[in-house]
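Only one protein chain is missing from this complex, and each of the others stays in its spot.
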Amino acid sequence: MNKQLGFLHNSEKCVGCRGCEMACKNLYQTDISQRWRQVFQIDENAYPLPSRMFISIGCNHCSEPQCMKVCPVGAYTKRDDGIVIHDDNRCIGCRLCVMACPYGRPQFNSVINIVQKCNLCYQRVDKGEKPACVASCVAGALELVQINSSLDAKTGVLKTLPGLPSPSITNPSIRFVGPKQGKQVRRD
Amino acid sequence: MMKISRRQFLGATAAVTAGAGLFSFEMLTKLDPASAAADNSETKQFRNVCPRNCYDTCGQISFVQDGMLKKVDGDPKHGYTNGRLCVKGYTYTRRVYSPDRIKYPMKQMPRGSGNWTRISWDEAMDTIAKKILDLKKRYGSTLPICFDKYSGNFGILHYAADGTMSSIGYTTRAVGTPCWPAGIDAQTYDFGTLYNNDPEDMVNTKYLILWGQNLAWTAIHSLPFAQKARENGAKLVVIDPILTSTASKADLYIQIKPSTDGALALGMARYILDNNWVDWDYARANSVGFDEWIDYLKNNVTLDWAASKTGVPKEIIMEIAREYATSKPASMWVGYGMQRHTNGGQNVRIIDALGVMTGNVGKSGGGVNYGQLETWGFNYGAMSYSAPKGSRGIVGANGKEGDRSININNFAHDVMAQQDPPVKMLWLACRNPGGQDPDTHAIEKMFASMEFVVSVDSFFNKTVQMSDIVLPATTHFENWDVNASYWHYWIGINEMAIQPMYESKSDLEIAMLLSKKMNALEAGSCTYPTSGSEQEWLAKEFNAALNASLGISNYKELSNGPRKVKMPPAAWSDGKFRTPSKKIEIHSNQAEKNGLPALPIWVEEMKAPEKYPVRLMTPHPQLGLHSQFQNLDWMMAANPEPKLEIHPNLAAKYGIQEGDKVKVFNDLGDITLKAHLTRTTSENVVVSYEAWYNKSNYNVNYTVKAIPSDMGKQATGNNGLAFHDNFVDLQKV
Partner (left out) sequence: MTEVLRIDLPNESVAHFKEIASVLLALSRVFSHGGESLDKTLPMMVKTCHQLGEYYPELLSMSAELENHSLLNEIEQQQLCFEFNRLFIGPTPPIAPPYESVYLSQDQLVMQEQTVKVRSLYQDENLMVISQGKNPDDFMATELEFAAYLLRNADKEAMQNKGLNRLKYYELYTEFSQEHLRKWLPKFVERVHQKANHPVFPMLMDVLLCTIELPLQQRRNV
């Protein structure tokens, strides 16, 4: 595999507006309970100062996708560009992948009784367009990038953030920047 | 752009098609080949504008296939919103096609019983028109009819609802604005009106203070401009009692004591004065009363005082004073939250003065930015109809008869207080007082005292629940309109993308329909026109000056994309202020005449009463706009229930832990909700965001008293509401 597409989430820029989350739902009109992309607030006690900091996560298109490993019907494939695709037609809704993914990204659709997840808007990517979440990000906090050693060598690029499972489990194709805390004048 | 089928009659019977024989159809009819052809699966695009009460007023593109709305996206031709929507804007398909929508005119008997009957539009109009005529006969005027409309849809053609009322006679009107009037008056006294720099000009600032403004939640499209300024070296300071998402990103966050913003600004002003960073030339050349205020600063303000008043250490006041005064240009954005206090307008006046003293007014990259209505140069034809001849009203100051004004911000009380004649009927459009007005119990009582209540809405909310008749409102994809923003300078056309669902109608159609009925029952009883397509009405909203400012010759050109009104990037850069003296009025006689201090001096904030020591702030939510959006399924999934944000130290005092149910109460009422312990709020401030959750009676306004803010009367007719001067006590349930 010579390529691995993934996301770079800049927590320094992200204000947790959830536009990405709804842009994804708007495009795919996903089931009410599903949040293929989801914005999480980082525990405010994880950093020296309390603040509202966020992580936005879709599927991490892991190097070692656990979902793919456990799927009994081969509904998952990993493309040459690293995108992990879930084939809804093959899925039997057994939900093994839901249990296997440490990030909770494959999600069960109770209306059609199958699992679905973020496919990195591969149809858009193939046309040279940005994924819906990236395109919608007003803050410019979300980028589609090549995950490689030169990215990891850049200062400030992190492999994980507080609250996320260890990247050693699946080697997720997501990197982070920040968050950064400014000065706070508090009264407590 | 789209052929609209005119067939909309229900119940027509036709025997058609080859196989039909004697079969009598009621729902189906013979296929119209033209409509079948128009209905191919090709995706059509329409231009829309999000009409909600929001800074951003986004340009939208709606994608329509088979006559159905498939997707809504941002309009890339809109230079401020730049092809992106917000978390709310992406949910529009849920709103338009929600099975919960109000579909038909309905009648409730009796009011509040939940016993609803479907009626035809004709019966609805007949009932309403007869009630209007009956009240007019009984009281000799239409004054017993009270109209309350506000911000549910800010489209210009929705002013037709106002027109409905003007055209039946003189009525009782809820006047004012709950949102921002104190700040409007502050800027009116100081500059002549409210007028902010082009927000896109924010990129040019070297220093940005967001004063009580949470753009991450309420004006997300300003973020890229603020970011750009920061990339160019500007420092971002956020002053707010709550550590908001925006504040979390600031270089410096200052957790000020609520309602003491003016004291902080005065402390800064004193330090600027002491260091002579004052732009004397600008201030003296452009303002009146500046030296008088300087004397006040010298005699009355010290840094120690400011520090103890605001809870902000002296060194910090000195730091931001120095930075603000010496970074040129420096910009301030004054949010609406900070003026929702009993001294809110006065605090804005002090901040205005700070901008003047440093010469930041009238400068690109500067400004004391609050809002603007400069771009709203429409004809307002839809609302401009006079009362029928012989109508009786209230004699005004000009000696002429006219409408009777009551305070929108004390609505329940003022409606009840009217005598001679009393108010007997309410008409509510683009407005949900049941959800949004203070003192919900008082609102319930007032509604119960009415003879007749009509509401126009798309969803069943608390106000509809208290109505006799509800009329189904179109969404903005189902009618034509034009929209401007009270922040950015863009104007966009709102095309009709799909047909109105079910039997929904726009306020304009309702106005024409009611007029038809009124005149049929009693000729001459309503002056509103009874015909005209929405596009014809739309055309009438434009004038030569507006067209010129947009660089168009015909409104239809807006179908090619929104246009920005041609204005200089900096407000007041021409130095032509609109006050009586034509200068910035640091000393405002007008303010003095209205019983306010002439100068931007400190006015004491409201203190917590002993019995209710905790301040309950109820700011705008992230996933809704007032009572819109949060009720939609996607939003309910993302944010299923309200929470009370409470500081761990305060929680400890009450023995409250994360997730505990807490009763929040005062003399007016109470709400019960789950606690979320967080240090993002101040120790003596609890926070719960105002919102209407689906199928829930939760409403912060059960505890909110209708306490007026200090200003608003001058420009908007009534003072605003001190929503954030709300004091409560807590109890673990």
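Structure notes:
Order as written gives the chain letters A and B; numbering starts at 1 within each chain.
What we mean here is this: a contact is a pair of C-beta atoms (placed from the backbone, for glycine too) under 8 Å apart; a residue touches a chain by one contact, two chains touch by 3 or more.
Please read these numbers as outputs of a predicted model, since none were measured by experiment.
Counted over the whole complex, the shown chains touched by the missing one are A, B. Only one residue from B:V49, B:V72, B:M106 or B:A387 touches the chain missing from this view: B:M106.
Touching the chain that is not shown, out of A:T30, A:Q66, A:Q107 or A:S173: A:T30 (per the contact rule at the top).
Within the set B:L143, B:M501, B:L514 or B:L616, the residue that contacts the chain not displayed is B:M501. Although one chain is hidden here, its contacts on chain B can still be listed: residues 5, 7-12, 16-21, 23, 25-32, 35-36, 39, 66-69, 93-94, 97-104, 106, 114-118, 460, 464, 470, 472, 498-503, 633, 694-695.
Residues of chain A in contact with the chain left out of this view: 29-32, 109, 111-112.
Simple rule for what comes next: only the chains that are shown with their structure count from here on.
Put simply, the C-alpha centre of chain A and that of chain B have 35 angstrom between them. Those residues of chain B that touch chain A in the shared complex are 71-74, 83-91, 93, 216-217, 220-221, 223-224, 227, 236, 243-255, 257, 311-313, 316, 622-623, 633-634, 637-638, 647, 649, 678-680, 682-683.
Listed in rising order, the residues of chain A touching chain B in the complex are 12-13, 15-19, 21-23, 25-27, 29, 32-33, 35, 44, 50-54, 135-140, 181-188.
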